[in-house]
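First the structure, which I've put down as structure tokens, then a few questions once you've had a look.
With one protein chain withheld, the remaining protein chains of the complex are depicted in position.
Chains here go by letter, A, B, C and D, matching the order in which they are written, and residues are numbered from 1 within each.
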Amino acid sequence: MSSLLALLLVPVTGSIVAAIIQRYRLAERLVSFSTFVVTLLFLIDIRVGDAFTWSLGFLGKNIEMGLQITPLSIFMLYMTIAFGVLLTFFDLTERSKMKSFLLLLTLAASNWIFMATDFLSFFFAWELMGWASILAIFGGRRTAESRHGALYYAMMSIGGSYSMLIGIFLLSNLTGSFSIQQNVSYLVSIMTVHPWWVLGIVSMFFVAFMVKSGIFPFHTWVPYTYGESPDGFVPYLSSVMSKYGIYGFLIFLPLTLSLRNVPGVLGLPWPNYTLVWFGSITAVVGSVLAFMQDDVKKLFAYSSFSNLGFILAAIALFTPIGLTAGLFHAFNHLLFNGAIFITVVAVISKVGITRMSEMGGLWQKMPLTFLTFFVGIASAAGIPPFAGFGSKWMIFQAMISHGLIFATVLLFFASIASFLYLMRAFHAIFLGQLSHKYDNVKEISAIGKITEVFLIGALIFFGIFPGFILDPINSIVGSFGLKPLPTSGYEYINGFFSSVNMVSIFIVVIVAFIFGFLLFAVSAKHKKVPQEDNYTAGQIPKDWNLTPEMYQFSYDFYEPMDKEIAPFLKIKIDGFFKGFGDSVEYLGSSIKEIFTGNVQIYTYLAIGGLVIFVIAGWIVW
Amino acid sequence: MVIVEFLIKLSQGFGIGALALATGLLFGGIARKIMARIQRRYGPPFTQNFMDLFKLLSKGSVSHGWAFDLGLVAGFVPMLAALMFLPIGPFTLFPSDSSLIMIVYLMMMAYLGMAMGVLASGNPNSAIGMSRALMLMAGYEVPFAAVIFSIYFFSKTGYLTQIVAMQSGGFMNWNIVKMPLGFLAVEIVLQGMLGEKPFDQAIAPAEIASGPMVELGGKYLGFGMIQHSVALFLETGIIVDLFLGGAPNFWIFIAKQFVLYFVVVLVDAILPRLRVHEATSFFWKLPLFLGILQAVIVIIQGGVLNV
Amino acid sequence: MIDFLQNWIYLTGAMALVGIGLYIVLTNTNILRIIVGLNIVDSGTNLFIVTIAWHPKSVMPIYTATNNLVVDGHVVAADPLPQSLVLTAIVIGLGTTALALAIAVKIYQKYGTLDVRKIKEEDK
Amino acid sequence: MMNDTPEMVKKVFAIFVVGILIVGFFMAFTQMPKANAVNVNNTVSRFYVMKDVDQATEMLDKGTYFNKDMVPLRNDVPYTPITFGKSANLEDGAANVVTSIVVDYRGFDTLGEVTVLFLAASGVMLVLHGQKRKIPKKRTEPSEIMYVGTRIAFAVILLFGIYVFIHGHLTPGGGFPGGAIIASGILGLFLGKQGYSPNKSGLTIFESLSGMAYVVIGIIGLIGEKSFLANFLPTGTIGDLFSAGFIALIYIAIGMKVGSELSAVTNAMIIDTEDD
Partner (left out) sequence: MKTYNFAALLVGVPLLMAFSIPLFGFISKQLAKWITVLTLTFEFLFSLYILLWHVYPFNVIMGNWVPPFGENLYIGSLATILIVVISFVGLMISIYNLWSAKYGDVVHFALLFLMFVGGSIGLISTGDIFNVFIFMEITGISSYALAAYGPERRALGGAFKYLVISSIGSTLYLFGVLLIYTQLGTLNIAEIAARISQTTPGLLTFAGILLVAGLAVEAELFPFNGWVPDTYTGAINPVSATLSGIGSVGGVYVLIRIVMTVFGKNGNFVSTYGNLDLMTLIAILGTATVVIGELSALVQTNIKKMLAYSSMAQMGLVAMAFSIGSRLGAYAGIFQLINHSIAKAMLFLILGVIVSFGGERVEDMKGLWYKSPFLAVTFTIGALSLLGLPLFGGFWSKFALVDASFQRGGWYDFIMAIVLFASVVEAFYYLKVVGYIFTSKPAVSEKIKVEISPAIPIAAFAILIIAIGIFPQIVSGISYSAAHELTDKMSGYVLNVIPTIVGH
């Protein structure tokens, strides 16, 4: 199947070309864009069940490596590549400091991850992707923080991949094979006999996945990394790369099906239950930390991993509705997160800073971006009829159907909190007073506008016709041996407790809006006034020599909440990792003292070592 | 046929909207009267709110741009849209879509629109007010969600219509009897939702100058009033449907709503205002505790669903 | 008995030299003394090598008119192989010493001292 | 860490550490065969002494040298008695068995050994490069007797050195001692005259050429006898001066090389030991 190989080779070729012509920024971006398009074209040719295998004479074993298309992988492939097309299209004109060849390398790796049938190539691709992203992050803002961020990410992800490596070899030494399918079915077969054992191996993998997706307690790298990554890379990082972890979880979650008959918690096997809690806690922690952020990229970084928490909580249930909801939310997250980050990138590229409290009022200058952002956060908040609603709605139903009310309340709290921080970002960036220093800010270029219009359209379209996504998801659910949810048309979302016709909701909302605007039109006329013309008890701000910046309330927007949130902020996972790093460093500096530079010490060491060996020799003599 | 059906639904929807608005305004007027009487004043007439609305809509006003306009329109429109899915007495416009969470999220869209309009005015005082309103919302939505989810789990359905149907057949079938703690929690939450004391930090008349509405005038304030009135109807209506067994006809429905609202007004009359973070943390304590307790009871009662 | 003792005397001597050499290396801070120590270790090694080749009754491994190395099909000479090895070992020891001395000379020129501790401090 | 420790403690500790090591050595020695020395007949040296390697090789090729427990049957190798001055055309003609091992049986070792010395000399040159000899202002010239004496002695020493390495295959000695003797003669010259300097280029050329000669002899063996460092000359009668094939040739090369190298090292070392 040459198309499968093309999915790997096209990006690699593109990457090489992009690396060569790096100096010519436009050409590089064009290459990047066209590579994504070509990859997408090849993808169209691919159907579920396509496979390609080759065997590698490696280490005296004959290792079968292969690529295969499952419903899940084709879903993931479409998601990532199509999003990449959009992103690179947007990037054609925007100043985003992205290294195209790294992005394309990441694409190749991600395609490989989704198609791999054996752990060997899975790990290879995983590493490749990780490293390409690390390097991409190094190319971001050239500051000490950026370096720190990338290092932090690198450490976490190296730790994760070593953990996965251990898992892979523990497993392959048991089965003598690297094939994912064989290994998983082996695990299924011993699941009931040695559950702890299986759990040990699987958690080795899970650590890697959790790191990649930023699941609590491995979320600490996320803000550093997103905050300091090149602007253009962040949308890809947050929308696409965080999904690899989810894909990884889905490899192993079928294991829990065999535990269904074992007593668990609330009808759930306890591994699932634990993962649900990890997901919920992640969602809450992300939201709460996002609350106090002033850096826009960091804020949405937190938002991003909060949403990953939602997804994990849903898929961890591994019921038809949970799985559907999780995957659906994964898709929606891709869309709205993409919309949000693309607008954020657009704003940053025009304004040049990332501190939200120094922005404001930009809706006057960038109306379309403002609208896109609005639709994006509406979707993120789960407001019907936009795309995010259906999945959140299903997640809640999936959770409650198992009686996981605590976790559900946590998720709902996360959802509300997300509404709050989204509003705050919305306000701080786009609303309020426009500073005079942004008088010359312009709306983004035509290509950017096209992207944004497309995103708005997609967010609304998939909000109204979720069936277009739910259909493939149903086949994924079927491929895991679960009974898919009933489908009754493209406009329906069928939950556990109820189903919703999105079209009728959409029509109701539209009609209501028409009515609203009619009312607006027939009621008395208004006159437009400049932004400074505000109610200030009889005076105008100019009388007090106020500038728009001073007349903007956006710093410490939720200051009264500080006290309530403080307990959450005290959970310093970050500090734990830092402290760990510090103690390693301390250990290093003490060990270094062995090498004093004195030749006698070295001689002592050598002779002493020898003497110890001799004594050891006597003891066993 | 489709067009005829659409027109019928349209007119019905219009009717529901008008009815809800009227009821909401009337409740508001009655509340002002009750308040006045408690304070030993005569108070404005019941119809004062209708007159106010008409006056506001016909007065000229100041706009801060299209985002301001759009936001304020979007502030009350979703409330009206949400009404269409609410079982009002025996009648529901779209019974097959009356999902509770959907209604909750539609209401949230109204807050989003309101916030957008208010913040687009560029007045820092309105921003301060909005931040208070949002924080308050973070407070009361959580216990509310806990109760909603208990009901979901308890009723095994998410349709308001079906929840109402399950409560038919007498007082003892009402959820208020089956889940008293949940009802108590929701009653407290309602206080916050409607912005009555002790949770009126954002929209208290005394705080107008530092509240969200500082820049609103004329029709914009009118839109705000519409939003508040419809929300009053909607929120009390939801609770009636959830706990008080709905109603066989429209009048009883309104009566039940009024009972709920009456309690709210009475509480409002006797309690002072809290500081905003105190309010939020209060919601995260007592009502949430009640809601969670209710949820635990429900789970223990109902066992678990095996899927 | 005498044979036995003779051999052990040489072994003891060899090991004593090694021990003394190592002791010097370990306790002296002067580079020249360290070199001397190494040299003594070398000497001890060489002595050890020739000792294991030797037996009190063995004859020198050179054919001469009077010296018969093979008696009744049995070699009575001292083992010539270690002797040839010791030649190599001596030369290598010489080379190492020469180089060490050259480095010592250079160190003295550059640092003005031969004390390893002072050199270490100068380097910091 | 080390600097604060009292001198005495350091010494005791050093004695302790070294002592354990030495005791370990002795415990190992107790397990040596017969508790003392190697029995020559049980080692490979037996064939070197008997000049019998070819016979052993024959047995090895037939597969009868080792028994099936892989123990070599060294004493089964047929032996042809060697008589001094009579036996001719032996596989190795040197009367001095050590020499035959050094140059012939294990000639490759010796090539390495020569290289080591060469490298050491080069290393000394490298490290001490760029030192200009300073001739002190206050000269204390050696006496005339010294000057003349060392020169006369040099000729004798040179001759003796040459004798030693030419007779390496017959008597104790060989290239290395011979070279060292020659170098000591040159050392005498240094003592005899302050500021004496041998011709450095000459020494270098001597050194290089003799080293190359050794390798070339090896390569001639490779070409002529299909094996590197193989003897390509007749071995003659044991005990004759012209016996033992290429041993004498190699020893001449080694002797010249060692002599010039040691002289060069001495020269390099002397350079900067004077105070100013």
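The working rule: contacts are C-beta pairs under 8 Å (C-beta built on N, C-alpha and C of every residue); 3 or more make two chains touch, one makes a residue touch a chain.
Note that the structure is predicted; figures quoted are calculated from it, not measured.
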| item | value |
| --- | --- |
| Visible chains in contact with the missing one | A, C, D |
| Selected residue (touches chain absent from view) among D:93, D:175, D:188 or D:221 | D:221 |
| Option touching the unshown chain, where D:42, D:87, D:171 or D:194 are the choices | D:42 |
| Given A:64, A:127, A:358 or A:443, the one touching the chain that is not displayed | A:127 |
| Absent-chain interface as seen on chain D, which is shown | 24-25, 27-28, 31-33, 37-38, 42-45, 47, 53, 56-57, 60-74, 104-109, 111-113, 115-116, 118-120, 122-127, 129-130, 201, 204-205, 207-209, 211-212, 214-216, 218-219, 221-222, 225-231 |
| Chain not shown, touching residues in chain A | 58-60, 124, 127-128, 131, 134-135, 138-143, 146-147, 150-151, 154-155, 158-159, 162, 165-166, 169-170, 172-173, 581, 584-585, 587-589, 591-592, 594-595, 597, 599, 601-603, 605-610, 613-614, 616-617, 620-621 |
| Where the unshown chain meets chain C, residue by residue | 18, 22, 25, 31, 34, 38, 41-42, 45, 48-49, 52, 81-82, 85, 88-89, 92, 95-96, 99-100, 103-104, 106-107, 110-111, 119-120, 123 |
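Operating definition for what follows: only the chains that are shown with their structure count from here on.
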| item | value |
| --- | --- |
| More contacts between chains, C-D or A-D | C-D |
| Whole-Å separation of chain centres (CA-atom averages), chain C against chain D | 14 |
| Between chain D and chain B, distance of the C-alpha-averaged centres to the nearest whole Å | 106 |
| Set of chain A residues in contact with two or more other chains | 596, 598, 600, 604, 607 |
| Chain D residues counted as touching two or more neighbouring chains | 17-18, 21 |
| Interfacial residue positions of chain D with respect to chain C in the complex | 3, 10-11, 14-15, 17-19, 21-22, 25-26, 29, 32, 35-41, 43-46, 48-50, 75, 79, 81-82, 84-85, 95-98, 101-102, 106, 109-110, 112-113, 116-117, 119-121, 123-124, 127-128, 170-172, 174, 176, 238-239, 265, 268-269, 272-273 |
| Touch list for chain A against partner chain C, complex | 596-600, 603-604, 607 |
| Chain A contact footprint on chain C (complex, rising order) | 22, 25-27, 29, 34, 116-117, 120, 123 |
